[in-house]
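As you look at this complex, bear in mind that one protein chain is not there, while each of the others sits in place.
Here is subunit A:
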Amino acid sequence: MKVLVCISNVPDTTSKINFTDGDTKFDTNGVQFVINPNDEFGLTRAMWLKEKQGATVHVATVGEANVEPTMRKALAIGADEAIRINAVPTDGFFVAQQLAEVVKKGGYDLVIGGRESIDYNGGMVPGILASLLDMNFVNTCIKLEIDGETITAVREIDGGKETLSTSLPLVVGGQKGLVEESDLRIPNMRGIMMARKKALNVVEPIEGIHATDDKKFDKPAPKGDIKLADNVDELVTLLHNEAKVI
């Protein structure tokens, strides 16, 4: 089984967000970048498939050379090979088209991405990719079991979960639950050394649709001061009379 894990290079979850160039670009100054958390759950599940079921695991990212440290980290965690599509990932449709090309050429059976990236929160790349290649698709996937031809996947739905039966070729939009937080792996020295020797192939993008264009960014208005209630009576009164929420 050939598995491709699609990775997004995103600001660390604790990053403060600022914009630059007249609020038209995200300010990367001083920002630490990491593997998108939703993708990391998928990557860790892929490691399990590699170790228990002999899968080959590649990772792919759309990005410029500055994303390579994040890709090396994925290799250090245990991916066999990395592919970087040399383009700026500004639009979900465009990114999905680039990854679809990699999937087509590489003959992958299973593609795992995150349900959304924590930067632009588009949540569309796995679904568009699946649809472009007519592969099966499970989104918000919290459990994935592959037994030969039979695949059982569980997806999170509003207020519960749904079990689905499906088959390869399959695209998964993953999240926490694919593996637990405690299963995530911190690369060890050996992994980091080995990652340096693994292939990180750079391919040029194909022509694609740019369906959207972020013209400008801004931040939420600063929050007013909190009102502290001295006692529960006062709190209930404030929530009823002022906030009108109870």
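Basically, a contact is a pair of C-beta atoms (placed from the backbone, for glycine too) under 8 Å apart; a residue touches a chain by one contact, two chains touch by 3 or more; residues count from 1.
Convention: contacts and distances are computed from a predicted model.
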> With one chain of the assembly withheld, which option in "Integral membrane protein", "Sigma-70 family RNA polymerase sigma factor", "Electron transfer flavoprotein subunit alpha/FixB family protein" or "DNA-binding protein" matches that chain's UniProt protein name?
Replying inline: "Electron transfer flavoprotein subunit alpha/FixB family protein"
> Which subunit A residues touch the hidden chain?
Replying inline: 11, 13-14, 16-17, 19, 26, 37-38, 92-93, 96, 115, 118-132, 136-140, 142, 152, 155-167, 175-177, 180-182, 209-220, 223-224, 226-229, 231-233, 235-236, 238-240, 243, 245-246
